[in-house]
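Some notes on the structure that comes next.
Note that one protein chain is taken out, while the other chains of the complex remain in position.
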Amino acid sequence: MILEKKRIFEIVEKGTPGDKASIGFDYGIIVIIVLNIAAVIISSFNDLPEPLKQSLTIFEYISIIIFTAEYVLRLWTAPYKYPGHRFPYLRYIGSFMALIDLCAILPFYLPFIVGIDLRMLRILRLFRLLRILKLNRYNNAVELIAQVFRGEKEKIFTTIFMTGLMLLLASSVMYYVENTAQPDKFPNIIATLWWAVATLTTVGYGDVYPITTIGKVLSGVIALLGIGLVALPAGIISSGFIKAISKEEQQEGIRADGPAGKRVCPHCGKEIE
Amino acid sequence: MILEKKRIFEIVEKGTPGDKASIGFDYGIIVIIVLNIAAVIISSFNDLPEPLKQSLTIFEYISIIIFTAEYVLRLWTAPYKYPGHRFPYLRYIGSFMALIDLCAILPFYLPFIVGIDLRMLRILRLFRLLRILKLNRYNNAVELIAQVFRGEKEKIFTTIFMTGLMLLLASSVMYYVENTAQPDKFPNIIATLWWAVATLTTVGYGDVYPITTIGKVLSGVIALLGIGLVALPAGIISSGFIKAISKEEQQEGIRADGPAGKRVCPHCGKEIE
Amino acid sequence: MILEKKRIFEIVEKGTPGDKASIGFDYGIIVIIVLNIAAVIISSFNDLPEPLKQSLTIFEYISIIIFTAEYVLRLWTAPYKYPGHRFPYLRYIGSFMALIDLCAILPFYLPFIVGIDLRMLRILRLFRLLRILKLNRYNNAVELIAQVFRGEKEKIFTTIFMTGLMLLLASSVMYYVENTAQPDKFPNIIATLWWAVATLTTVGYGDVYPITTIGKVLSGVIALLGIGLVALPAGIISSGFIKAISKEEQQEGIRADGPAGKRVCPHCGKEIE
Partner (left out) sequence: MILEKKRIFEIVEKGTPGDKASIGFDYGIIVIIVLNIAAVIISSFNDLPEPLKQSLTIFEYISIIIFTAEYVLRLWTAPYKYPGHRFPYLRYIGSFMALIDLCAILPFYLPFIVGIDLRMLRILRLFRLLRILKLNRYNNAVELIAQVFRGEKEKIFTTIFMTGLMLLLASSVMYYVENTAQPDKFPNIIATLWWAVATLTTVGYGDVYPITTIGKVLSGVIALLGIGLVALPAGIISSGFIKAISKEEQQEGIRADGPAGKRVCPHCGKEIE
């Protein structure tokens, strides 16, 4: 059975709806990824019986072969993915998902080269599950969420930046306040960041908390500011969604045809000449 | 006293306002459900005096009889509920609320069949209290909330899916990071999920938390992402409500009659021909 | 100095701006209330020196005299507050703020009648500080917030009701799951509610948490639902504010005069005949 290069491209990359081979390939890969993640989870348990361990190793070998083949096929068909691009192969290798894919298969080939255990990188295969969202009717929702985050990225960055400054400021002050009282819990400013994050995000594990009065006041203020930290991005994202939706509605309204085949205003129902 | 089948249907199912028998039946059932829940709660206490225990058992017998009768009546009148349906009885048995009802009465009849104690299923009667919301002026609010969740279900699912992936990814990395330092707290990836959920939702019980530096950094990042996890659904639901309300207003506006008995644009007050 | 009854009414109730006696009275009462709260807080400390204790007691006597006088004056001038009401005195006594006021002064007169110490009711004077918000430019903000909560009260009630059902359901299931493993922490369904609230609100003190696997799964689900519990009211209140604001804007727009002295549509700038 000889397949054309172009046909292989259609199959390995997200194909047109109705293309059974392409969709079958996608689902097959997803099943293998899910099984791989299950394997990573299972192999994290201690005292696994020896036969199970061996099965997991064999399954890992098979998966690596499949993922390597898939990677090679995608690389080979890259010119179809980036038509007109001068270096389609390099373009593919440098793309985010391809780098994830490479990180997920490379450790297998490198155990004797690199000293440390890189097998935990296998968990990166999780990222590929994001493709599930691309396959079906969730695509619109993903697009809208991504669009909102893109549209609000300056505001989100500003929020993150101010959060970072606040964390650093709170840690520095707290270090000066609590260090003498609890030198083991607040040994330096970096270690105090652990308290600052736990408080500002209102996680509050309870392993580190102030015992001096000033420390408690500061902690209370940071915790209350944490409320604002939730409210600010909630407001940003809310307004982002509403902006996106109202833009959509406006376009729909202007495109929509009235009963007489004419465009009508979405608000007052009047015709638009 | 002979009642027609149709009249019984009107009584046991939510009747028209003003139908005293129907409303009385509804309130009666609600009172019995509330008492049942109270009985479940009371019987969870230790060292109850023997007479109270016996009263609770007798009350349970009576409740089961009532609930069984109600179930039978609803089943019997199912053809009125699903007129034109080919299998109204099966349709009723398969409906969500009927399954809940069945789960709540069946364990009583099966104690000698099934070995394990299924009496805790009685607590499922709680679900029937949701009908309280259906009975009165809260119906609109429930409808609107349900409509918002329905309208935003793709976005909500996407959020849940990404949350799941994030939890799994965080757990896997955390397992590799903390396992050697705290093998009892982070024994495997599944157990580490407990930490991941407690951190991402900012519950932070404090029974499990990282002690290594990398683990703390990861925990801080997850806690901060938890802020986004709150902000995202808040934004989705906000925009959902606003969409639902603006749709309502538009329809009202278009339907509304102007002072001269003509329809006016909700925005500019101009007549719509 | 003889004052008319009506003039006293103007002074003790919130007067017109510019009425110096009225505003002076309001600020005077607020100062006394703040001092009272400070006194309650100070007297909660142990080992106060004897002179301070005596000063606090004397201050309490003086405050009670002032508050009693104020209550009597307000009661006496009630007919001006509720003109045309058949029972203005009863109407005043039954109003929320008057009941608070009465609760705050009555314990002083009843120590020998009632056995238990009701002096903690003095803290109810805190509520009177809410009047600060009424005095000045925050009045609009308070009005708007109150209006939003009133407008969304069905949705808020529905949220609270469903939260209650969720708490009860989670507690019941958790009791059956964890009772055998931790009988001291989960002794009955009511005690388990403490865990349910701490988890759903993501407080997570860490005094009670599940140790069984099923218990942890349930706890994780409840914590994740807690995210929704924050998102839902945030969405409801957001949309409430937006509704209130857009209503305001519309009214302003319709009222607003165009350049030629004519009303214009806030959207398209067209005149409205």
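Note that the chains are named A, B and C in the order they appear, and that numbering of residues resets to 1 at the start of each chain.
Following the convention adopted for this analysis, a contact is a pair of C-beta atoms (placed from the backbone, for glycine too) under 8 Å apart; a residue touches a chain by one contact, two chains touch by 3 or more.
Note that this is a predicted model, so its numbers are computed, not measured.
Between the chain not shown and the residues C:Ile8, C:Ala21, C:Ile37 or C:Leu102, the one that touches is C:Ile37. Interface note: of C:Leu56, C:Ile145, C:Leu165 or C:Leu225, the residue touching the hidden chain in the full complex is C:Ile145.
Where chain C meets the chain that is not shown, the touching residues are 37, 40-41, 44-46, 120, 123, 126-127, 129-130, 132-133, 137-138, 140-142, 144-145, 148, 163, 193-194, 197-198, 201-207, 229-230, 233-234, 236-238, 240-242, 245, 266-270.
Take chain B: the residues that touch the chain left off the picture are 202-206, 230, 234-235, 238, 267.
One chain is missing from the display, and on chain A it is touched by residues 154-155, 157-159, 161-162, 165, 168-169, 172-173, 175-176, 179, 187-190, 198-199, 202-206, 209, 216, 219-220, 223-224, 226-228, 230-232, 234-236, 238-239, 242-243, 250, 254, 265-268, 270, 272.
Throughout what follows, only the chains that are shown with their structure count from here on.
Rotation relating chain B to chain C, from a C-alpha superposition: 90°, rounded in steps of 5. Mean C-alpha position of chain A lies 42 Å from that of chain C. Chain A has residues 202-206, 230, 234, 238, 267 in contact with two or more other chains.
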